[in-house]
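For this view, one protein chain was removed and the others were kept in their places.
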């Protein structure tokens, strides 16, 4: 375990800003809190503290695991629909008496409690890739209390912690294990890329062999891929991109097939979101579904992972997600424990 | 009191699935918790627990009594607007990235806390009678924690408990007491039938003489009526249907006049909701109002009951609902105590 004072007061915006040692410490704490929860042993480590959960987007797992988890730690979280407060906006996106500058919101909330967590991607960012992350960093710049990323348009670090916890529980040492982060089709084109990017990022700390699979046109952020490779140079593991789900799945220990959006047709890569072009790319790839036949190409005990909600019948068949290889509910549960660990460490 | 281990982990979806002995135990606990509350004696029986309140419909009493009551028991309830999570949907009513299958929602929430409560009827069910109940049973099927019905399109069992508590407080032994469950007019035709059905159901456990009064066309679910009669064969009491509010009220100990909808003009009885036909039935029966003149036909100390909100000036006059026979606020208060009893018993 690292020295304990590296956490207090820190933000948790991207897993890539933490060291491997720090991530391992978070996971150790998470596993310990999971045991406490299993026994319902009180663990009110943040008694009397308050935090603010700001949602620009829908949420089931994130909202409930944060709100319930913080209560289990003895605190109280205010659930804030961004449209029911004066919607926090960065300079240039303000509207009188409807929005309030992020700088002001962050400074005010810092006076009332002990942490701020934010979810923002897609429509509320005007579909400008990176602006969600910019919002969260703007919060962090002005807040004097820790800021947590509950999914922006680049990263979903809490999901990443839950993912790696689940893999460790099922597979033990992850060194040399093969994970396939794959695109899958959904009729909804309005999808962020945070989950696959964070899944790769977290895997790159643990020596895993990463295969990124997607149809042409669904490329992820090259900067994230560069950081993944940089980690792999330190911690081991290989990285490969393939354009065929079936080919990618061969001998996989973990598959993570999931729909994501098209960066090349939204700003800043495109002058504006081109939904026609995006729709065509989606329509051309309806066969990217994780069904039993495809799953059989992987190892027999392969883990099927998904952050949920899954678009059943499109991304994945019922047989797979409800089948013996699926660990999606264990994965969802680990959100609770991972986030409690982060909160307990940084919000002291 | 029954053996205490019959409650732990159980769902509370319809009062008809509990035995009379079990219902009496819930009421005893409710009265005891009411005393505790009156003295503000701490009764934190569910310290550190979490539950999830999912609302597809508006609510004042239910939401506030559940949320405050659970806090009084030491727990924390997440209030969830169904449209702010990925709206839980049963198979066939799903929409990519907007809904999430009930099976998945139930399994995820089971990992984060200790109970799920749901309100669903009317529009969110597509006005298919029974589908609200089906939603709740689907939650219960998949959840590994207790599921509570906060009103579906068939039953409102928490209201029923509050109703029977209130009658017991005011009338003592209910054997042979006459209750009139009556339709009343409201300008809003979008009304569920859960309250009158549950009022009859709960009364049938206690030997009451039940009179169901409504204009022709407002028949309630024959299956529920059959169960009411079945209970009466065991526990005593009579059952009668009349089509005249005034006639029904004669010598009543309790009257419960309240608007409800038209089952014969919505599915499955009709191919689709026929709002014209429903509107006509409503318009033809505007004289079904509980006013002082009508109330005088009952016993002098008759209890006027209503689950609230009441459509004042339509269902009931101000003189009656604010008059000496009205017990509506005691009835509303008992929601708190009855629900706390249910939670304390099943969520241990």
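A and B label the chains in the order they appear, each numbered from 1.
One rule holds in what follows: a residue touches a chain if its C-beta (ideal position, glycine included) is under 8 Å from a C-beta of that chain, and two chains touch if they have at least 3 such contacts.
The structure presented is a predicted model; accordingly, all values stated were derived computationally and were not measured.
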**Q.** Option touching the unshown chain, where A:24, A:94, A:169 or A:291 are the choices
**A.** A:94
Q: Decide which residue listed in B:181, B:310, B:327 or B:341 touches the omitted chain of the complex.
A: B:310
Q: Among B:32, B:63 or B:264, choose the residue that contacts the chain missing from this document, as touch is defined above.
A: B:63
**Q.** Candidates B:17, B:35, B:81 or B:319 - the one touching the absent chain
**A.** B:81
Q. Of A:12, A:37 or A:52, which one is in contact with the hidden chain?
A. A:52
**Q.** Residues from subunit A at the interface with the omitted partner, ascending
**A.** 48, 50, 52, 75-76, 78-80, 84-86, 94, 96-101, 104-105, 107-109, 111-113
Q: Could I get the residues of subunit B that touch the absent chain, sorted low to high?
A: 40, 42, 44, 55, 58-61, 63-65, 67-69, 71-72, 76, 79, 81, 186-188, 190-191, 308-312, 314, 329, 332-333, 336
